[in-house]
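A protein chain is absent from this complex, but the other protein chains hold their places.
Up next is subunit A:
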């Protein structure tokens, strides 16, 4: 008996009608399926992410705190940390400046070749880092395109800090620009026009109107690009020359130690990078929360 028929029945007949089974909301799965899915995700995450992370710290501390601290206090290790920080800092500044310029140009102006520029910004994501490193060797190396000029003028690019910075900037450039472009496109130019019509000079407009509107996206881009800059291996490996205490960054130092069977020391330095990843993760979550607000506004 269908529900529609029920209304036409006398009252006593309706009372006999069976109560409808408690409906299950259409947008949830049965409990068994839900737990299976959740379990699968957790198992996968544990196997591929949590377990390796734990291993890094376990290995690093396998021979005690003393060995761990000694590995970090060693001159070459300290220099590698220092070099990584310097390279990351320089490339961050460059990324912020160029990322802002590129995003501004793309989001706020119409010009021919815009789509080509957007594709170029994405290029580093699609090129293997090793190729990126090689490009700089071919350009600035001793046999490179501009190599002889730099050698004549006693400027070292390859196997020195400038080369490492170049390679790092290359692989991290898209993060800031990619983060800013959609947000700035979405926000349009109306607020800037309003500011200018109210008499604000260009720079003040940027500082008081544009920047506050994009600051969380900018920080987010900086965070991602920093994580990548500090962890970059391939491109930097090609241009660095692996000179201990001079051109080794943290990832390169880790590899060398590992190849020399100094596992505890190697994992000790690696644990620093892992720590960075955890900090990045926390900051990322916080920033994503702020960003969602920006998009909503």
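The rule is simple: a contact is a pair of C-beta atoms (placed from the backbone, for glycine too) under 8 Å apart; a residue touches a chain by one contact, two chains touch by 3 or more; residues count from 1.
Going forward, contacts and distances are computed from a predicted model.
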item	value
From "Sulfate/molybdate ABC transporter ATP-binding protein", "Thiol reductant ABC exporter subunit CydD", "Imidazole glycerol phosphate synthase subunit HisF" or "Peptidase M22", the hidden chain's UniProt protein name	"Sulfate/molybdate ABC transporter ATP-binding protein"
Among A:156, A:208 or A:289, the residue in touch with the chain that has been omitted	A:208
Contact with the hidden chain (one of A:29, A:122, A:193 or A:288)	A:193
Touching residues on subunit A - with respect to the absent chain	190-191, 193-201, 204, 208-209, 212-213, 296-297
